[in-house]
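Note that one protein chain is taken out, while the other chains of the complex remain in position.
Order of writing sets the chain letters: A, B and C. Residues in each chain are counted from 1.
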């Protein structure tokens, strides 16, 4: 559906992440190798952390491969933490407010996949969103709704638990309304210090997800890129699709797993949706 | 906030309505004479009825004065019933799904004004929308929410009653949540055969609204426009701002009034919001 | 590079041409079967003849598959003569003024292919354009330059000769400046009554081009489309790529050929570039 990457490490020019790798995200916007759709031309977005706590978010409905302003900003801005996303709509309008990453305060959120039967479940899910957040919903996507559900369930305190409850609620609502296989996702979220990435599907067979293991992998990946060769050892990438063909450069994240990237270490923990029955 | 016009009569080229009058709607998009904002550059829309029951709707986030495609379509398409709107956002994102007119089946809806305290009331209003319509809400405006409330309250059966109940609900919700002066509106809606236009404000002092009385007025208004001189006698315009300076060409719609335009006759009936207590 | 279609015959809803065939042009914008690029997401355009001599032209930089306004207009407008084009840029900016079809008076022009070495030759070609047309050039494409060269060489009097001289000039300029294989094209042009389509490449191996032979082919092509079954016998399509898989429905235009479609008959004539030496 979509393609995304999450970078953390020493500051890197956005251009080096988005345009230079062999199968860069911008190349994937035109021709991706994996994924349900080969063209991800229904908008894009980049979120990055700079001098402020609140990240900047540049989103557009143009195909990423055409956007001159993305190229300009990417050529000038360096950041130690970058989320980037190219979109293939599954039906929602192509408008900026439906482009990822979504932001709330200092948090970013992006999603590849979909909620099956979202139209059927949308009202029930919206009613669960904390009323304090309701008027903040700007777009119409399942992905943004997931962010506001996760916020409702405590994303800012315990992200894995909040996402587990979000997916649990979606699956419970689907069961109640007779919707099969509701959740298909790879999701990434960050508070600017830690990145959490989730791979899960109700039916199994979730969207692909990969992570780089250490910076030597990155250096191997970009042999001709001196910038990346100066990266600190804590640099890490999580991606929906490998950015190059090199063998061994990327490790697939297992199904039903949460990857936690913090200070250059990665931890994989099982991800199990948490139903609300008895827990709320 | 916004400016709009509603035309009905013999088929007229959109260009003759949108570009040719002295104070045409496109001129008003750049410099309006009345209204809270002088620039209405935050998108526009045109709805028109052609060979099908469902009207076409052309909307864009560009300023109307710049849009080449609007000029192209307006130069080719003639229609007996046209709604057109230029937008000055009161805060909602500038995106196509927030542009008027909104469409549901064969109905069109457009609005000038705002719901004061909409962010505070949005969730309560959304919960009142018939669940069957919930997933159809594509944008984030108060105006689109009003359409779905009106549909919930029977717009397709009795438009004046449905709008009265919509405004009644909004005022009741505002009272409950402590929001002052919630409703400020001139609204137009049509099913393709009749046009209803409403002028109302909770506080009094509603947005301006005018109607042309008979086609001789129109002919007087556009002395150099042979197309309009060939109009049938049932041609009528309702506008948020007169399209020219001629004395006597336009009659102001009184406050708290609904104008009904059907087969070349206009009827003015009082408009009183209908609260739900005891009525539902 | 791009994909296009040229229709003439009894009036047909644009939607029936653009969206309904199995491999419709809008489908081709996302995934074409033939052609150098599989994605044609760098803008589109539709030109159509209505009540006026001057055709309407709707162009946009959005991918055709996303454009809601294209769908709206296509669902309302019928026309007896339609040019439509989806673009894959070969380097020129993605802007409306670079989208096909281009218009001059009552003429339309569209092109699939490119002028090799256009940057090298652009100034020399521009100097050949009749000074009266110079300030009318709005975009930066080789395709629009070809139109103004063709106008300079008498497009409005003798289209095949004007195009032959245009291509002759381009090849002569290329020889002089040392540019190999300059011309690669399938071009269509119309004055609203006749359509001329050209297939040619300096090197041979030109872009693909097909035409339908008679309306029974069309009816065969769209078995479920009652509109097309009511077409007059003079309905014809010329396309850069067949709109469906049916055997025998489409006839390939030979290399170095001009197809002339007039009043339901098609004539194929050889196309030979005409150099200016001695002829001017």
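Assume a contact is a pair of C-beta atoms (placed from the backbone, for glycine too) under 8 Å apart; a residue touches a chain by one contact, two chains touch by 3 or more.
Everything numeric here is computed off the predicted structure, so don't read it as measured data.
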Of C:54, C:106 or C:140, which one is in contact with the hidden chain? C:140
Among A:19, A:48, A:109 or A:198, residue touching the chain not depicted: A:48
Which listed residue (C:10, C:95 or C:256) would be found touching the missing chain in the intact complex? C:95
Contacts of chain C with the missing chain: which residues? 93, 95-97, 118-120, 122-123, 126-127, 131, 134-135, 137-138, 140
Contact set of chain A toward the excluded chain (per top definition): 48, 50-52, 54, 56-60, 68-69, 72-73, 75-78, 96
Which chain B residues touch the hidden chain? 30-31, 38-39, 41-42, 61-63, 66, 68, 89, 93-94
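One rule holds in what follows: only the chains that are shown with their structure count from here on.
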Shared interface positions of chain A, touching two or more other chains: 93
